[in-house]
Structures are given as C-alpha cells and as structure tokens.
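Excluded from the complex is one protein chain; the other protein chains are retained at their positions.
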Amino acid sequence: GCGKKTSDQLTIGISIPSADHGWTGGVVWWAEQAKKNWEAKDPGIKVIVSTAKDASEQVDKVENLMVQGIDALVILPHDPSPLTGICEQAAKAGVYLVVVDRGLDKPVQNLYLAGDNAGFGRGGAESVVKALAGTGKILVMEGIPCTVNSIRVDAFNEVIKQHPGIEILESQSAYWDTEKGLKLMENYLQKYPQIDAVWTGDDDVLLGALKAYEESGRKDIKCFVGGAGSKAIVKRILDGDPLIPFNVTYPPKMIADGVDYAIKGLRGELADDEKTIIIPAEIITRDNARDFYYPDSIF
Amino acid sequence: MTTAKPSSASAASAVWRQRALGWLSDYGPYIALAVLLVACAISSPSFRRPQNLINITRQISYSGIIAIGMTFVIIGGGIDLSVGSLLAFAGSVGIIAMNHCDNPALAVAVAIVVSIAVGASCGALNGALITVGKIPPFIVTLGTLSIFRSLTLYIANAGLLTSKHDLFARFGGAIILGIPLPAWLLLVLAIIGAIILQQTRLGRYICAVGSNERVARYAAINTNLIKFSTYVIAGFLAGISAVMLGGRLSSLSSTTAGLSYELDAIAAAIIGGTAMAGGRGSVIGTLAGALILGIVSNVLDMWGVSVNLQGTVKGVVIIIAVLIQRQR
Amino acid sequence: MTTAKPSSASAASAVWRQRALGWLSDYGPYIALAVLLVACAISSPSFRRPQNLINITRQISYSGIIAIGMTFVIIGGGIDLSVGSLLAFAGSVGIIAMNHCDNPALAVAVAIVVSIAVGASCGALNGALITVGKIPPFIVTLGTLSIFRSLTLYIANAGLLTSKHDLFARFGGAIILGIPLPAWLLLVLAIIGAIILQQTRLGRYICAVGSNERVARYAAINTNLIKFSTYVIAGFLAGISAVMLGGRLSSLSSTTAGLSYELDAIAAAIIGGTAMAGGRGSVIGTLAGALILGIVSNVLDMWGVSVNLQGTVKGVVIIIAVLIQRQR
C-alpha cells in the first residue's frame, strides 16, 4: 500500500450507486453501517458516503470526495469505463483505491474486492439443471443491463447450453425490480402453458415472480432460483419453501468489507500481494440458511 | 344582385366530414380501445385468455387510480408530477404506522387511513404552494417529486418496507367475483370521478377554472379553492393506490415504488381525450387510456417483443392516439 | 372641484415596494447565486478550494448546455421532456459511428458531427410533430422521451457503448486555461444564446410566439417555423452535450445517460427567471439557475448531508427560488 498513516486522521470516501433497487439499497445501508461503526470505534477515522444515480453523476461525486481530501476511496462503480478515468486520477493523486463488485477497465486500484458473479450465474444454472433433472422449459429474468448482469447471464447460459434438454422460453430484463418481475411473470404465466423453472438472477425480482405464480394457482413450476441472499428469500428457504430449494450469496456487506480493507491498507496492515479478493458465491440451502439470515439488515 | 350559394353538395359533405371527425374525437379513445382489443385477441392466443384480461385490469389499476386524479388536475389547468413519489411516501408511512399495531385488522385499517391521509395532506401541500404561493404547478410538483421521494428514502433507509401482517397481503390480493380488488376500486373510483366531473358543481367549476381562470373568478368561483381541491383529490387517490400496491406486494420499495407513474397517468389522461391545456376531459376516457396503455404493454410481452423496443411502441402509441384526436 | 390626491406617502412607499420587488424579480437569480456562493464559501473550506469551483463548472455544464435549449423552448411556449433521452441517443449513435473510423482525429470529428446531426434531426422531429401534427409539446416529447431512450437501449443492447479512441477522452477531458472544455462551451453557448434571444428577430419572435401565438401569426410571423426552430435548437444542444459527456466518460450508458436531465434543465431555466407559460426569460438567468443547482448539490456533499435527504433540499431550493421571484 501507500503511506503508512497509523496515528493520523484518516478520511475514507465511499462512492456507490444510489439505491435503485433492493441490493443497492443494501449497499447503501452497509456503507452507512461502516461509517457508524468506524467513527464510533476510532476517533481518527472519518467516513463520507456518497451516492450517484448514474455513471456521470458518480464521476462528479468522486471529484467532490477528492476535494474533501480523502485518503482512500472505496468505490462500487456504476459502470467500468466511465469511472476508470476518474479512478485513475484518484490513484495518481495518491488516494488508496478499493474497487468493489464491478471492476474497472484498467487495474489502477490497490485492491479489488468482488463477489463471484460468474459463480453466481453458474450456481443458479446448476441448481436449475439439478432440480429439473436435465429437462424442462425455463424462463430467465435478467437484471439492469450492466457488467455484473452480463457476466452472470453469460455464465448461466454457458451451463444451460451443455444441457440440450433444457429450453429457455424467453429471456427478458426485469431490472432487478419486484414490480417489474411481478408483471412479467403474470404475463408469462398466460403465455406459456408449461413452465418448469424460473431463474431471476435477483431476489427482488424473485419475490414478484413468486407472488404472480402463487396467485395464478398453477402447480407446474418446480423451482424458482434467484440470488444474492436477501433476507426475505433466505427466510423462505429457512421455512422450507419447496419452490425455493436454493440461493447464492452476493452480500451487499462487501462495501463495508471494502472500508475495512481500505483502512487496513492505509495503515499498512495488508500484505502487499493481496490485490484481489473474491468473496465466494456461497450456496444457501435449507441446511445452512440460518447462517445467512440477517433479520436486521435491510436487504 | 346574385348571391352565390355554396355548392350544397360540397357543404353537405363538409358537414358530414365535420361530424365524423367530431365523433372520432369524442369517441376516439373507445374506438381505439375496441380496435386494439380485437387486434390483440386475434393475434395472440395467450392474450385472449380470460385470466390474462383480468391480469391486465390489475396491472393498470395502480397507475390508473392515479390517472383519475391526474385527470382532475389537468382539467383544472394544472399538472402533478409528484404523484409517483407521493405514492411511495404515503405507502411507506402507512406501512410504518401499521407495523406499530399488533392486531392485524386494526393494522390494515391504520395503513389505509394513514396512507390516504398522508396522500391527501401532501396533495394539499402541492395545492397550497400553487394557489397561495402562486408558483406554477409544474415547478411545485417538480420540487415535491424530489422531496417526497427523498423523504421516502430517508424514512425507509433507502430499502424495502415490509408489512408484518399477512392480512395486508390478503387484502391487497383480494379477488371479488373473479376480479381483483384494485380493479374494482379503479372502476368504482372512475365512476365516482365521472359523476363528480359531469354532475356536480365542483366538476363544472374545475372545467371553468381550467378553461379560463379569470372568467371563473369573475363568476364568483373560488378559483384557488377549486384548484387546491384537484391536488387534494390527486393526493387522496395516490394514497389509495399506495395502499393497494403495498398490500399487493406486502411491501414497498422506497426507491422504485411509483417511479414514473406520473408519466403513465398523464399519458392515460391525454390518450383518453383530456385537453393538456385544461378545461376539457373525461374520467371514463382516462380509464380507456389506461386500458390502451396496459393492453399494449401486455401484448408486447405476449408477442415477445424485446423490452428494449417496448418504449418505442409506447411512445408511438401516445403520439398516434393524440394525433388522431387532434384532427378535428 | 377638488380632486383628492392619493396620500403621497403611502403611494410613494407602494411605488418603492413595487420597484424593489420588480428589481428582486429581475435580478433575483443573480442575487441568490451571490448569496449562495458567499454562504457556501464561508461554511465549507473544501467548497471554496479553487479546484472545487472549477469542478462545479464542469459538473453543471452537461445539463447546463441542455438548459440553454430548454430556455428557448419554454420561452417559445413549449416544453421538451425528451432532451435527456435524446442526449443518450445522439451520443450513442455518435460513438457507434466513431468506432467505425480508425483514424482517431477523424473519429472524434465524426462523433461530433454525427451526434449533433442526430440531436438536431430528432429535435426537428419533435418540432414537426408539434407544429405540423398540432400535438401539444408535452405529449410529443413525453412520447419521444420514451422512444429515444428505447432506441438507445436497442442499438446499445441495453449496455454501455465505449469509444475505442483515447483521443475522444482527451477531447472530452480537455482543460483550457485551467477551465474544462465543456464549461467553456457552456459559457460561449450561453452568450450566443443570449445574443440570439435579445438581439435578433428570431429571439424576438420566439418571445412573441410564446407570449401569444395568435398575435404573432397575425404579425405575419411564421409561428410554426419559429416553434420548430426552438426544438431544433434544443436537439442541437443536446447533441453537443452528448459529445462532451461521451468524451468525458469515454462511453455512454444506454440506460442512464442523460436520465432526468430534462428536469434539471427545466429547473435551471425556471430558477433563472424564465416564465413557465412562455414569452419571457433569459439565457444568462438560466446559467445562474444551473449554477445555483450545481452549487447546492456540491455543498451538500461538502457538508456531508445524508444522501437520502439531498433530494429534499433540491426540491425546496427549486420551490423557494421560484417563490421569491413570483412575489412581484
């Protein structure tokens, strides 16, 4: 890492997308949590949380953080390319850079911390394949178009392709939004007389899709697979819902971990070879669901 | 002195043309709706399934209820861009309040009363800023669009607010005689709205104020009170819509609930024949407008049109619907 | 016969009050800007750092350039809700076109020309639908808001369009005499806009059409052409803004680029003293309005105000800014 500032005042800037859906809502919550915890625990630390509704606003917000003299920047970029320039500038200015979740175009960061998006897609696909025993018709509801989404969907399709018995009826974007998932599922239920499984790639959408299915009174779908381990879905797994055998973690808490790493990095407590940390996509089933249930979190 | 009479044949044909156009303009939304329904039913077997038609009624009901309020506001010469955010705010406060009650029935009652009260009060705030503050409606509601959403994010910590009572979901998801509760509500509210607009003094005054405010003031109409009331109506209906939407999902997302409903509501009102400049419009027309938008969006899913292109179709429908009516 | 003169004291004070209010209304945006600047500079050391002030000029420049076009449209009696989507569309087509060129300099030139041409043509489409199609501007641009965004999603596959030339980023990020290129552009375009509005027939006719279209028509002004031109100007400027934003980020997101810029642009114009109903306004006022919004948003960051509450402050600023001016 760069300068070792143990006793000094440290200012950490967090730049994240605004809460445009449940998961990012969780990110905002965990960022605030990190601020609260660190500032209570260590008077030498100041954390500034900044959110942005799109990439260009995020560039402005990073500028504003830099003006405030941050020592480290923990950023979850909206999109890689638009944020690469400003992050490069920050790194050049000596700011300790931790990039979370969505990577940059150039590896200018000190540390990259991410969930396993490919694993996320793969895990979802594999559990679908398993539940259907290799044959069936499935629906895919994609997320907000961005890198994270395409990595996941690509990985999902990769696996499905190896199972010719599985047919993807349709793949549309539900924008990681409950209401959109609900409406899309309602319409699919009218359109397709036979559906065997649904992959929504996100738990918010899953909630909507489940609602539509339950209301329809149909009994043909064997499983729904979402992802990210939202507390509502984990609760249903815990309660033994037969429709939801499985989930993959993708904890919004990673933003708070990013802050921890940034402080460690600034204080020289990180090994210099630690450049990339991948939080594994853990599989949640009924057996281990209790370990992933955080009723106080907002996601 | 010879008096050239206009050739009576051409005059007669002109009269007919005029009548046909007038008729088209009056019944345009209903004709368009009928044509659309038939076309969709023929082209898509999934579309014509009764359950799908019922689904559509529910899909349109949340923004449809808001569109009724928007109709009043627009006829009164205003605009309300804040209704979508207001839905989120009223619903969130309602859920927070209900979660303080332990008795489920009481809790649901609290959610209903609180959401509607918050909706109507925030509508009153809009109305007061517009009438007493004399600020153009577009500006006031642009400001409160931002304010209501931000307050929602604040009280919900930018997350999801979930009701702790199952009864709320059963209420929001209730089906009566095969038709979902919100669809019934939409229908009943539209009928009440139509009666208010056409058969009561309030309705006549709203048209008068929207048509020419000065004339209305000279005719001893309390124009500020009338304009104010349209925003209260809009807020009240946003509150009702919030309860139904919250009940449906048993929760509300502070970030996305009601997002851009105002645009759908405005589009429904305009497609339904309400004049953007105020003074003229019909609630039943708005209902037809909401149905047209809902059917188009539904059938695009049924046809499997790329979501990316659905916005194009929606935009084209809005423009064409109005284009047809303007030909008068 | 004695004619009772108005008590001169009260009359004089009324005159003074009138003048003071008129003055407040004419110079309101500039006074507000000055007060705001001083207050922010005193309260926040980070705010007053020169680099921060320079940052602000860039931060406002993209929607500021759009706001200049919006000023023309609103003064001409219209509204353009589509500019944000149009920015995304024009910029995306520009990037796609530039990626077909191998020579970097040529590619940047292509991006500039194509984006601006697409912007102006789509503006012309808006203008044509409004004037020839006789559809209210709110409806047309509500429709094209949806259409332009959807087409952008379609051509970009709902993803990010990235330029393959570094020169583009260097161009968008260029600094001239310590000031970012887009800020220079904003300034130059505002001055040109102000001259057009105040010193040319076009500007005079735009005011006339916005104030009273019938009168303008009887004065032998081609009102359709004038209204049409305001939308072309708005589209043209959206194209310029698209190039600058694309260059800055070296890419454009089809889902979020320019999202809700139209609301910021409208807010800037109105805060700057443009009358929502048309007929009156000033480009330099709009510039002040954009600066006010930019400074408020910046200083909230500097003060560390909760992100969730920033929307509330923004909404309140919009409403208060207009409230002060309406007191006339």
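Think of it as A, B and C in the order they're written, each chain with its own count starting at 1.
Methods note: contacts are C-beta pairs under 8 Å (C-beta built on N, C-alpha and C of every residue); 3 or more make two chains touch, one makes a residue touch a chain.
The criterion applied here is as follows: contacts and distances are computed from a predicted model.
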Ask   = For the complex's missing chain, which UniProt name, "Ribose transport system ATP-binding protein", "Inner-membrane translocator", "Cytochrome c oxidase subunit 2" or "Heme exporter protein C"?
value = "Ribose transport system ATP-binding protein"
Query = Taking the entire complex into account, which one of C:121, C:211 or C:306 touches the absent chain?
reply = C:211
Missing-chain contacts mapped onto chain C = 1, 3-6, 10-11, 14, 195, 199-201, 204, 207-208, 210-212, 214-222, 275, 279-280
Query = Of the residues in chain B, which ones touch the absent chain?
reply = 1-7, 11-12, 14-15, 18, 195, 199-201, 204-205, 207-208, 211-212, 214-222, 279-280
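By our rule, only the chains that are shown with their structure count from here on.
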Ask   = Quick one: chain B and chain C, Cα centre-to-centre, how many Å?
value = 29
Query = What whole-Å value do you get for the distance between chain A and chain B if each is reduced to the mean of its CA atoms?
reply = 35
Junction residues of chain B, two or more chains touched = 153, 157-158, 306-307
Remark   = Within chain A, the set of residues that touch 2 or more other chains is 18, 28, 173
Message = Help me check something: in the complex, which residues belonging to chain B touch chain A?
response = 46-47, 49, 51-52, 55, 59, 153, 157-160, 162, 173, 245, 248-249, 251, 253-257, 298, 301-302, 304, 306-307
Request  = In the complex, go through chain A and note every residue touching chain B.
outcome  = 18-22, 24-26, 28-29, 32, 170, 172-173, 177-179, 182-184, 186-188, 190-192, 204, 207-208, 211, 215-216, 232, 298-299
Remark   = Listed in rising order, the residues of chain C that touch chain B in the complex are 79, 129, 133-136, 138-140, 142-147, 149-151, 153-154, 157-158, 263, 266-267, 270, 276-277, 306, 308-312, 314-316, 318-319, 322-323, 326
